[in-house]
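One structure is given here, and the rest of the page talks about it.
The complex appears here minus one protein chain, its other protein chains still in place.
On to chain A.
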Amino acid sequence: MAQCAQSVQEFIQDSFVPMVSVLCSEDAERVTRKNNLSFPELLRPFCRLTSEGHLRDPNNQVVVVKGLRISVTGVNTRSPNSGEVRKLLSQAVSGCQPPEGLPANVITAGDYDLNISDRSVKASVPWYSDWKEMLTQLSSSKYYTATTPWFEAYRENFLQSMPASDHEFLNHYLACMLVVSSREAVPTEQFLKLSQEQHRIQHSGEYTYPKWFIPNTLKYYVLLHDISDGDEQRADSVYEDMKQRYGTQGCYLLKINSRTGAAGPDEQMPDPWSQYLQKTNIHSPLYITIIFSEVDGLDLSDVVSEIHPLKLEQSADPGFPGNPSKAVNSADTARTQKQGSVTPGAAPTAHGACLTLNDHDRIRQFIQEFTFRGLLPHIEKNIRQLNDQLVSRKGLSRSLFSATKKWFGGGKVPEKSIAELKNTAGLLYPPEAPELQIRKMADLCFLVQHYELAYSCYHTAKKDFLSDQAMLYAAGSLEMAAVSAFLQSGAPRPYPAHYMETAIQTYRDVCKNMVLAERCALLSAEVLKSQAKYSDAATLLIKMTSEDSDLRSALLLEQAAHCFINMRSPMVRKFAFHMILSGHRYSKAGQKRHALRCYCQAMQVYKGKGWTLAEDHINFTIGRQSFTLRQPENAVAAFRHILINDSKQTATQQSAFLREYLYVYKSLSQPSNEGSLPQLPLPCVHSAQTRVFFGHEPRLAEGEKQAATHVWLDQEFDQEQAQLWAELEEQVVAVANRGSVHISFQPTQYCLSSHTENLRYPFAVVEEPMFVEVVFRNPLKVPLVLSDLSLLWKFTTKDFSKPQGGTTGETITNEKEAAAGKATALNDIISTEVIPEFTVGLEETKVARLKLLPHKTGELHVLGIVYNLGTREEDNSASEASQLMFVRGRQDLEIQGPRLNVTKEEKTSVRHGPDRRLDPIITPPMPLLEVFFINFPTGLLCGEIRKAWVEFVNVSAVPLAGLRVASTHPEFFTFGSATADLTPVTPTAAEHCSAYKTMVTPPSDAAVTLVSPAAFGITGDNRPTVVEIPLTGGVLGPGEALQIPLWLRGPDREGVHEISFLFYYEGLEKNAKLGHRVLRHKAVICASRSLSVRATACRSNTLPGRGKRDEREEERSGSMLVFVDVENINTSEAGVREFHIVQVSSSSRQWRLHKCINPAGDKDSKLASRERGKLCFRATRCRTQEATSDALEKYTFADLNLGNEQIVSSTTPCADFFFRRGPPSEPRKGGVITVGGLLRRQSLTPANSTDDSMTSIVRKCSEVELDIIVLWKAYVVEDNKQLILEGQLHVALQTIGKEACSLSQKEEAQEMVLLKFKPDLPPPASRPSLEQLSHLIKTCLHYPESYDHPFPQKSLCMVPVTLTLSNCSLAQVDVIIDLRHKTTSPESLEVHGSFTWLGQTQYKLQLRPQEVHGLSLKACFFQAGVYNLGTPRVFAKLAQSGTMCETSQQSAMPALIIINSV
C-alpha cells in the first residue's frame, strides 16, 4: 500500500481546517508583493501552529487543540469548475513522478520480490537480466515502504479543490482578515472600507461564493507595516488607535520587510514558500503545466494557449467578488500569470527576498496570536451559542420538535411525495434550520478537534436528516460521524465502517455526487488501511472506479493493488491484475508515464511464469507506452522480448507485433543514422553453426569434363572423412618432404565449422573468395524478408612479402558503408557480396551464403551481418508501403570456442577457447589447381579396365609445382608407368581402342617378359599411396593445362566405392604462411560383379623321364599344375552378354605359366551368364640363368593368350594394376590394428633359431607365390550398342593346394581385434605342421596300368613297380619307406588284403636337396583283380632335426592296377 508521509489522523485533520479569508487593501498588497508573494501566500508557510491551544466546551471542559492548521485564502479565491479541477488533478498527478535514481522500494511478498515505484521501470523490464540480483541487494536496504506521491498529490489537490457546499460547513469561511498598509493615508478609513466590503460580500446576496460559516464573521484587522519603507512611529500610533477601536484581540500590527534591497548573494535564507508554491499553484494551473511540460515533454505551446491568461479572467465567475478595482485580491493569479509567461521553465524567482528570519518569526507570532486570541475564542463563543440554542430548543424536546414538524411541516412532506427520489437529494434546508444548527455546531467542534462532541452532534444531525429523508445532508453527517468516531482519542468506539459505506452509496447513487463520494471513499480507505483492513479498503476503492473518470479509477485501482499486496498473506497476483487495470485506466487518462510504471510493476509478477499471453500483452503495452514517452530503447526492448520468445500468438498477432516493432525501431534508428547500427533481434542467428569456406564455388560439370568435387558447403561434415583426408594429406606431405612431416603440420581445412578445430587463424588467399554460411531461424509464424544482406568486416592490411611479418597498415571496416547501405563501397579492398533479398519462411531455418573477395593481403575479421529486416505484406496493394517497412540493423557473429578442460583451473571454472574461424589471414597469391576428369565412369565391372583422361589446370597467376596425388584406393587408378609413352593422344581419338597394348600372336606357349617393379614406381613391398604426376619442366605455368591419360580398374568387390583423391601442389617460392595446397576429389564408383576366378596349384606328379631334355631340366626344378576356375557371376543378364577369357598371364619372381593344357577344344573360352569354365595350366620355375642377382627383384610376366591377340601384360596398364593390387590375404586394416601387427612381428624375431629355420625351410617348400592375371573381355549391350569391355582379375597363389580366389573372401567373423600392448608369446608349436611336412617329399609310383598274367599257369604274379621320390625342399631329408600294411586299420585290410610287397619292406634313404630317387619294388598278386598300390607309407624328416619330427607323408591317392588273368 502506498504509505503516506502523514499519519491518518494528521491527514484527516488537515483535510478539514478552519478557513480564513483575506481582504487586502491595494497598498498592503503592494507591500507583500515586494517579496513576490500575496498576503495569503505570505502567511501560508506559517499556518500550522506549533504550540497547543485551549478552549472550553459548553460543559466547561478544556479542549486541547494540537497541531492546528488554518487555511488562509484570498476572499475572491474561487474553487475551480469541474473541468478545471479535472485538468488540475491530472496535472498534479503527472507532475508527480517517481523519483529517478533513488533506491527502489522492494516489497517481499511470498515468493515475489516486488520492486515498487522508483526505478521500477528499469528494474522490472523482463530483459533486465540481473534484476533479481539487484532486487535482493535492494531488499536488504532499509526502505520497505512503497510511496505513491502522485496519489497524495492528487488527494491533496482534490480535497482543496472541493467546492464549498450547502450541506456542510467545514470549508466555509470562519473569519476574515482585513489587511491595510500603514502607509495608507488614513488606515482606519481603509479598514472601514474593507469591513464594509466584507459585509457586502457576505450579506448582500450578490455573490453565491464564498460561503460563510456564521452570519457574524470574525473580522480581524491587520495593519501591515513595511519597516524598510514606512514610519514606524506612525504605524504604532495607528495600531494604538486600532486597539482602542477593535480591542486588543481583534487587531494586529504586522511588521515585515526589514531588509532593504535584495539579499546578499552569500546569505543563505530559508525559503519556506518554495515547498508551498506548487501547492499554491493549484489555483494557478499555468504554473503547474509548465513544470509538467518540462517533465513529460508535452508540447508547451498547447498548454499555454489552452490556459491563456485572458481566458481565466473571462471565465471569472460573476458569483465571485472579482472586482477589477480590487485587482490586488486576485494578485495570486496575476503574479503567476506573469511568472508563467515570462519565465517558463526558468528557476522561479526567490520569494520573501525582503524578509529576514525575524520577519518570519513575526509572521509566525501573528498567526499564533490570531488563532489563539481571535479565532479560537470566536469558535468557542459560537459553539456555546449554538449549544445554548439547541439546549433551549431541547426544552420543547426533540419529540415535540419532530411532532410539530409532522404537523406543520406539511409543506415539505407533500413535496417529497411528489417526486420523492429526485427531491430528497435536492432537498434544501433554509440556512437557519435547526437541523443545520446542529450540523454547524458539529462542524465547529470538529474543526477544533473536539471529536467527542462532534460525534454526538453528527449523530443527532444524522438522525434528523434521515427522518427528513434529506439524503445529502444525512450522508454528510454520516461521513463526518464516522470520521470523528475514528478520531476520538481515549476509549474510541469502533470505527463505524458501515456509516461510510452508506454515505458513499448515498452520495453516489442517490445524490449522484461523485466528488463527495470520492472524498468519502478516500477518507474511509485511509482509515481502513490504518486499521489493517486492507481487503475492505481495496473493495471500497475498487467500487469507486467508474467510467466517468479514468484518472480517479486509475489511482484508486492502484491503491487497491497496493492494498492487496499489504495483506497479511499478500495477494501478489491480485496486485498485478489491478496494476494492469490501473495502467489501462492511466493510459486512457493520458497519464502515460504512470501507465508504463503500472505495467512494469505488474510485469514483475507475470514475468517468466508461463502466462505467455498476459506477458506478451504487457510487453506490448510497455513497448507502446515507452514509445509514446519517447523511450524508444525501452520500447524496442519490450517488443524484442515479444518477438524473441517462442510466442504462442497467432500469425496475425505476430505480424502486428513485428510491424509495430519495425515501426518503433525505424523511428529509433533514424536519428542515430550516423552511429553504429543497432542490433536486430530477428531472425535468430545460430552463430555456432556458422561455417566458413575458403575457395571458389565449385564448377558444375562441363560436358564430358567433370570437375573435381573438392570441398563445398553442401557437404556435411563427416568426422571419418575428415580424418581420412587428414591422413592422406599427411602421407602426401611426408612424401613431398622426403619422409618427414613437420611437427606443426595441420591438415588444410577449407571448410571450417563447429566440428573443426578453430584455434588457429585460417589462411585465405588473396583474390580467392571466401564464403560465410550463416544459419538463420525464424521463430515467428510470419515470413521475414531480409534485404541487402551482407557481411560486416574489419580488415588490417599487411604486406607479408616483406620480412619480419610485414608492415601493418591501418584497420578498415565497412561498418559505416554498410550502415548507409553502400556495402560495395570498399570493393577495392574486399569485395562484399550483397544478397538483395533473402526470405526466411515461417518457423524456418535457412542458411545464407555470403561471399567476400579480398584484394589485399592482411588480417580479416568478419564481425557480423548487416541487413534490412522487413516483413512481407500479403496484399499487393500495400506493396509500396511495405517496401518502407524495414529497418537496417546488424547482428554480430560471436562464436564461442569449445570449453577448455585441460588444466585444473579450466576444469573448475567455465572457460572457453578462442574460435578463429571468422578471422582469416589473407596470404599472398598461391597457385590454384583445378582438376577435370574426362570420360570418368560411374559404374564399372569388377576388375574392368577403363581409360579416362585427367586435366590439370592452373587457374591462378602463379606457377604450380610438385603436383602429387594420394588416394585411399591406389589400386583403383594409374597414370601409367614411366616407361609407357605419355604421348598425349586426345581423349576422343582413343575412345574405342583397347586400353591394353596388344600384339597379334596365335596362341602358343607363353611369351615371357621380365620387368622390374621399379619401372612402375613400386619400391619395396608397400603399395604406393602417393603418386607424383610429372609436369613438363616440373612446373605448370599460370593458365596452363595438362591432360594425361588415366587408367581405372574396377574395384574387386562389388558395391559402391568411394574413392578419395587428394591432389597436392605447392607454389614455386615457399610461402611461409601456406606451404602447400590440396585439392580433394571424391569419386563414387559402382562396381558390379563380373567374373569370379579361383585358382589352385597342385604339385604335378609327373616326374622327369620323358620328353625333351630342356623340358626335363625345367621340370627337374619343379613344376605345378594350375587350375583356374572362372565363373561368370555377373547378375545383370541384360547388360552383359558374355565374357571371353582372352588371356591368362602369370607374374611371379619364381614361377611362370608355361603352357595351357586345357583339354577343351575351343581356345577362346566364352562364359555366358552363370557359366563356369575351367582352365588348366602348367607352371614351371623360371630359368635359373634368368635368376641373376637383381632378377630376384624382377617379375616374370608370362602371357598365354587364348585368342589371336596377345595382350602385353608387362606394360601399362596391366602391369601397373598388377603392382598396385592389394595384398590379397591381408585385408586392409585400420591404423590401430597395424600397430598390433607390428608388435607381433617384432616379438617373433627372437624365437628359437633352429626351429625357425626348419619351419622356414618346410614352408618354403610349399610356397608358390605365383600371381595369375586373367584378362577378359565382356560384350555388353548398352543403348542398343555393343560395347566391349576389358578387364583383368588377379589371383595370388601362395601355397600349394590352397585355393585362392580373385575376390578376397569376405573376412568371416571379423572380430574386433583386441589391441595388445604385451607382445604375444611366440607360438609354442613352432614345428612345421604335418601338412607342411607332407610337402617335403613328392612320391610317384610307376607301374603298368594293366598287367596280364596267366594265373592258371602261375599262381603268383609279380609286377615291378618304381617308387620315385623327389625332394622338393632345399634341405636334406631323411626318408623312411614302410611297405608293411598297417594291420591296425580295418579298412586297409579289406582293400589291400590280397597283395603283398616283396623284398625289403622298409627303406631308409637320405635325399639331397631336390634330389630325385627311384626305388624299385615288387608287388606280388595272387589273383586277378583291381588293386590299389598306393599303400607304401613314406615318412620324411629334415635331416638336421632330431627324431622327433618324423611324420607321415601324405597318403597317396589310390594307384590302381588291373591284373588280368589270361
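FYI, contacts are C-beta pairs under 8 Å (C-beta built on N, C-alpha and C of every residue); 3 or more make two chains touch, one makes a residue touch a chain; residues count from 1.
What we mean here is this: contacts and distances are computed from a predicted model.
Student: For the chain that's not shown, choose its UniProt protein name out of "TATA box binding protein (TBP)-associated factor, RNA polymerase I, A", "Elongator complex protein 4", "Trafficking protein particle complex subunit 2-like protein" or "Ribosome biogenesis protein BOP1 homolog".
Tutor: "Trafficking protein particle complex subunit 2-like protein"
Student: For the chain that's not shown, point to the residue among A:Pro215, A:Pro494 or A:Gly610 touching it.
Tutor: Considering all chains, including the one not shown, the answer is A:Gly610.
Student: Of the residues A:Met571, A:Ala589 or A:Ile1459, I need the one that contacts the missing chain.
Tutor: Among A:Met571, A:Ala589 or A:Ile1459, only A:Met571 touches the chain that is not shown.
Student: Determine and list the chain A residues touching the chain excluded from the picture.
Tutor: That gives, for chain A, the contact residues 110, 564, 569, 571-574, 576-577, 580, 606, 609-611, 613-614, 617.
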